[in-house]
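Below you'll find the structure, written out as structure tokens, and then a few comments.
Every protein chain of the complex appears in place save one, which is left out.
And then subunit A:
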């Protein structure tokens, strides 16, 4: 389409606007990444390459706090993403294969609503909910709320994938003596796998990076990586924060990249 009548590259100002957008989006990330390798106490004065702040993250005075927070973050992300993915897969099966049922569009709205609601509202709502039922805040409250807001993120790639799979595959399976359950596990599930993996990774990243909701529902002394970083920053910005941020960024980039390639790999062809 690059040679089409409306070749976007020929629009006036295309290049300038693109560069500006890219700069605003990525310059801060670039600065943080580069300065995380700075051999200096100062945040802004460059004094040469060094791994010093990375070492500080693992062995420095705050290392205990960060390790604990990282463990919490990963455990929560894995459990929350797995649970959310299972729920999202079942929801997608019902929505895409369930035929037309009365509350279908309402159901879809309910599934995707958390994407639209401002996170702070969800955070306050979840907090009030836990308080009102007397649920003691801690790892469990974080986990439950993460599962809840991860579901729509897992749901979208899974249902998109499922919509691309014709139902004649399942019909063919049932025609060949497979029961409904066998048709699901032997045919539909393997074909959906790229969407499921993609959904899982997306949910994982969203859980790993979440700050606002986590900050509201976590108990005293329980930290995840984002809240630990925030706590550390409140006591003064040190270059080790840039190192830890860069590491977190790398995990996200890797996950999103895998998710992209998995969802692109098409095992129906």
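The rule we apply is simple: contacts are C-beta pairs under 8 Å (C-beta built on N, C-alpha and C of every residue); 3 or more make two chains touch, one makes a residue touch a chain; residues count from 1.
Rule of thumb we're sticking to: contacts and distances are computed from a predicted model.
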item	value
Protein name (UniProt record) of the chain left out of view, among "Cytochrome c oxidase subunit 2", "Spermidine/putrescine import ATP-binding protein PotA", "3-isopropylmalate dehydratase small subunit" or "Xanthine dehydrogenase"	"Spermidine/putrescine import ATP-binding protein PotA"
Candidate in contact with the missing chain, chosen from A:10, A:59 or A:168	A:168
Of A:120, A:176 or A:253, the one touching the omitted chain in the full complex	A:176
Where the missing chain touches subunit A, by residue	166, 168-169, 171-179, 182, 187, 190-191, 267-269
